[in-house]
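Yeah, one chain of the complex is gone here, protein chain that is, but the others are all in their spots.
The block that comes next holds chain A.
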Amino acid sequence: MDIQLTINDISLTVPAGMSILDAARTINIDIPTLCYLNLHEMRLNNHIASCRVCVVEVEGRRNLAPACSTPVFDGMVVKTDTQRAILGRRTMVELLLSDHPKSCLTCPKNLDCDLQALAADLGVRNITYEGEESEFSIDKSSLAIIRDPNKCIRCRRCETMCNDVQTVGVYSAVGRGFETVVKTAFDLPLHDTSCTFCGQCVAVCPTGALMELDQVDKVWKALNDPTRYVIVETAPAVRVALGEGFGLEPGTIVTGKMVAALRRLGFDRVFDTEFGADVTIMEEATELIHRIEHGGRLPILTSCCPAWVKFFEHQFPDLLDIPSTCKSPHQMLGVLSKSYYAETYGIDPQKITVVSIMPCIAKKYEAARPELGQDPVTPDVDIVITTRELSRMIREAGIHFDLLKEEDFDHPLGESTGAAVVFGTTGGVIEAALRTAYEWLTGKPLENVEFEPLRGMDGIKEAVIPIGERDFRIAVTHGLGNARTILEKIQSGESHYDAIEIMACPGGCIGGGGQPYHHGNLEILEARANAIYQEDRSKPLRKSHENPAVLKLYQDYIGEPYGEKAHQLLHTSFTKRPKI
């Protein structure tokens, strides 16, 4: 049913039950918000009206109404731009700032902070409220996420993301009144909880209360140490998002400029995680075929995503035998840099530092997992920085990113195919695996390499793909809540699949916790996904098993895919962990 109301003297008709905020947006009136966040495609709707920044005047109502959570009614008269409403909003921001550190200049969220932007937009010039300020200790326990509850504005977006979308449930509002703050269970350090370090809480935090562990200075140190041979590798999703940090349109492909910038920064070799992705497909497709031929357990689950890996270790410890044992692509590239590349070119692996540029925060944690290295002092990957951190490094070095001439990755670990590019978005890993598995199982060339049913932003995608005599039942999910739904169906025996791709972040790696902030605009993720597919189409080779550098690696060094040396270098194991 539709109702009629007026907003700022403009008459409009909208469906009953709509919020004032959404109604105003239909006529291009923007009401500022802070705690409110509606990411419809991710099924995240945070409208707890805790910040009161979106208040407006409603005729006949004594107090100001929060626009985000007040439904419209027939005959309603709303004013969003009266002096009372504007001063009301400014007062709310002043009150928030009265219990917020005034250290914007040194805050890692400086210039990317929603609270800071609001203070600027709403003309806050002084904070007239003086009083007690919260004093919480900063949680630096984890290897991926830093929590500074002093900067928390109790919007609880992180809690909604972690509970409703990811179903991990690490956070809860704790205490009451002024003491209330978002904490972990029993105030445990984040490292000791079931946190997957997916970083989606960081992606939606409006302030600097949740940030990635900053490792830029570690990279600078390695680059400035003449005894270190510093190798960098970049994930597929980085090249379609990095440009945003320099004012380029979302979805701009900046692969060549990124490589040029990395060389300017002083890396000795610029390699591509996509080479690791092609190797991953060689291993994973062989593992799938091995399981089919030897009656192994199906479905096989992808294991490229470290947040997903940690999720099933905590939440489904009885299913540890179904994920693929393949290491993730950047770990594969790391170990190959320190073995194959080092041996081929006569470099002491102990002198190599591998730096991964990732769209992901969990990769920081993953790189530090003790089993992901040849020995305790030689981890596969030494340092992981996010897309955001790389963008800062480029600015720190004074490089004019948009003026850089495009350059190519170094040989041989910089060679890749289109199959490796699509790893960066949801559906890509399984699509890449199918391109190879199809040809290996049928012995025939695959004409159409694009698997449309596996693409797009639907939370759970299913398809039956005929390969030779056999129908392959495939599922693709992104977002850990969707992953949980699928896994529960496997546990109960309700669903049967042959292969499932799971990525922790909604949209896959393009929506990773380490990407430039989307500030609630999910069209950015679609633009990045489109860029990924465009990059795939532009590649002369689009199947991992056709990558000549990868074939040479197997011929000269690894031997058979899924063979003994492959197991030693490219495969890993999983650990049962408690649910906290």
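Here are a few things to note about the model shown:
Operating definition for what follows: a residue touches a chain if its C-beta (ideal position, glycine included) is under 8 Å from a C-beta of that chain, and two chains touch if they have at least 3 such contacts; residues count from 1.
We adopt the following convention: contacts and distances are computed from a predicted model.
For the chain that does not appear here, its UniProt entry gives the protein name "NADH-quinone oxidoreductase subunit E", which is one of "Phosphonate ABC transporter permease", "Spore germination protein", "RagB/SusD family protein" or "NADH-quinone oxidoreductase subunit E". The residue touching the chain not shown here, chosen from A:K183, A:R239 or A:K543, is A:K183. Touch with the chain omitted from the figure is made, among A:R43, A:R61, A:H411 or A:K579, by A:K579.
Checked against the full complex, the candidates A:N38, A:S141 or A:N163 give a single residue touching the omitted chain, namely A:N163. Chain A meets the missing chain through residues 163, 168-176, 183-187, 193, 579-580.
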